[in-house]
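With one protein chain held back, the other chains of the complex are shown just where they sit.
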Amino acid sequence: MCLAIPAKVVELFPGERSRALVEVTGVRRHIDIGLLEDDPPVPGDWVLVHVGFAMSKISEEQALDQLQMLTMLGESEAALEEVQGYGLGERAET
Amino acid sequence: MKYVDEFRDAGVITKAADEIRRLVDPERHYRFMEVCGGHTHAIYRFGLKDLLPPNIELVHGPGCPVCVLPMGRIDDGLSMARDPNVIFCAFGDMMRVPGAQGSPLQHKARGVDVRIVYSPSDALNLARRNPDKHVMFFAIGFETTAPSTALVLMRAKAEGAPNFSVFSNHVTIIPAIRAILDSPDMRIDAFIGPGHVSTVIGCRPYEWIARNEGRPIVVTGFEPADILQSIVMLLHQMRAREAKVENQYKRVVPWEGNHAALRAMAEVFELRPYFEWRGMGFISQSALRIRESYAQWDAEQRFQTPGVRVTDPKAAQCGEVLKGVLRPAQCKLFGKECTPESPVGALMVSSEGSCAAYYNYEHRKHSPLTTIGAPA
Partner (left out) sequence: MNAVLPKIRFRDPQIEMAHGAGGKASRRLVEDLFAPLLMGTSTEPLGDAAHIDVDGTRIAITADSFVVKPLRFPGGSIGELAVNGTVNDLAVSGARAQALVVTYVLEAGLPSEVLEAEVRAMATAAACASVKIAGGDTKVVEHGKADSMYITTAGIGRPIPGIELSAASVRPGDKVLLSGPIGDHGITILLARGELELEAELCSDTRSVLPLIEAMARVAAPGIRWMRDPTRGGVATSLNELARDCGLGVMLWEDALPVRDTVRGACELLGLDPLHIANEGQFLAIVAPQYAPAALQALHQSPGGSAATIIGEIREEPSGTLLGANAYGGVRAIDMLVGDPLPRIC
């Protein structure tokens, strides 16, 4: 149910709408993109592959957003502690 | 590996773990269930429990499509393969699951034509390349996998494939979650929600969990940073006394799901009135069967199967472990009669099964003083 791998679309096939060649760190596989027929990927797009089928396109923007949120975890807290260090008042309820 | 390595980065993971420690209420015991077997596997594989404070307990749910399959269904599938003209194919996950007369691999050793495939498309290709044989594909999986089986059946019909059929053992996730919440011995505070199933069904189907049952649920990815971030989000909700559906796995899961996939499923499958889940009994509207319009490719129609209900040995507590009522090590057979080599139940042989994950990754780590140290 769950093993799915991000892979990059490297080639499409003019006669075969459902086929694509994808690559993951140098390993290439032909997969089926029939489940993305409403918004087919193009070479360069990244897709999530499960049992030889592309399930979804991967949004680079969302990935970066999420990494940004993760990187910032604890930073507002750290800023707060720094302020506390100046003895400017009681610790706020968080 | 892009979209993988970034979410396994030590810096990011450490921050998330620190944030979790900051957010927990030390007076409280939290019970979070990860529904999906892939999450169970990831949690053990990456040693994530070691990063969590001791008052967060992760309870393993029934989202392992191999684990919930009653033994009788495996026997039914293998009975179709006894005909020497039949090629039985299935994913690797199925190969060691014990039926009453042995697993698919054991049948293979006795001369039955059993083959591993990586995709339902492989099964149809096998049929095209072996016109004098009949290829029967033993299909398993939740809604993540069912659309792919559906597409392959649509192709088989379009080309009028004469020698191909599918034995559908696809099940659906929502009834499983409902069964957990209906279970009287259950005390789950929040859910780490299925990730890849949600690429198909979207996030809406989980809304009743938040609204009617008052439990937070976060749709979650499978890398360590995803799972930890999801726990951060669950803790925030609990602190704020909220219960809503959130999507942590935004880079991959669309809120509305995948309409093409849902269409394919609707074209080929319909819900069975009820289906037996190992250890959980009969659950209504919880499994998919092939529609009459595809009867020619439905193995259940083409083959006579014994249809025998095989009950698990009484001592095996697969059901309770599946529902998260018992931890794997609490089952009386764990590690003794039931090991990955000689599994009694599918939870021990499926790579997603809680018992296998616990056995392979955890239960020998018994020294709490084990420190990691740094490479030389």
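Quick notes on this structure:
First chain written, first letter: the chains are A and B, and each begins at residue 1.
We adopt the following convention: a residue touches a chain if its C-beta (ideal position, glycine included) is under 8 Å from a C-beta of that chain, and two chains touch if they have at least 3 such contacts.
Just so it is clear, the structure is predicted and the values come from calculations on it, not from any experiment.
Of the candidate positions B:N130, B:S183 or B:N360, contact with the unshown chain belongs to B:N360.
Looking at B:Q106, B:N130, B:S183 or B:Q296, the residue that reaches the missing chain in the full complex is B:Q106.
Of the options B:P62, B:G141, B:P175 or B:P328, the residue whose C-beta touches the omitted chain is B:G141. As for the chain not pictured, it touches chain B at residues 1, 4, 8, 10, 13-14, 17, 37-38, 41, 44-48, 50-51, 64-66, 91-93, 95-96, 105-106, 108-110, 115-116, 118, 122, 141, 145, 224, 340-341, 350-352, 359-367, 369-370, 372-376.
Think of the hidden chain as still there; on chain A it touches residues 1-3, 5, 7, 24-30, 49-51.
The criterion applied here is as follows: only the chains that are shown with their structure count from here on.
For the pair chain A and chain B, the distance between C-alpha centroids works out to 22 Å. Chain A meets chain B in the complex at residues 1-6, 8, 24-25, 32, 34-38, 46, 48, 50-53, 55-56, 58-60, 62-63, 65-67, 69-71, 73-74, 77. Those residues of chain B whose C-beta lies close enough to touch chain A in the complex are 1-4, 6-7, 11-12, 15-16, 18-19, 22, 36-39, 41, 63-65, 91, 118-122, 141-142, 144-145, 147-148, 151, 194-197, 199-200, 222, 225, 229, 232, 248, 250-254, 258-261, 264, 352.
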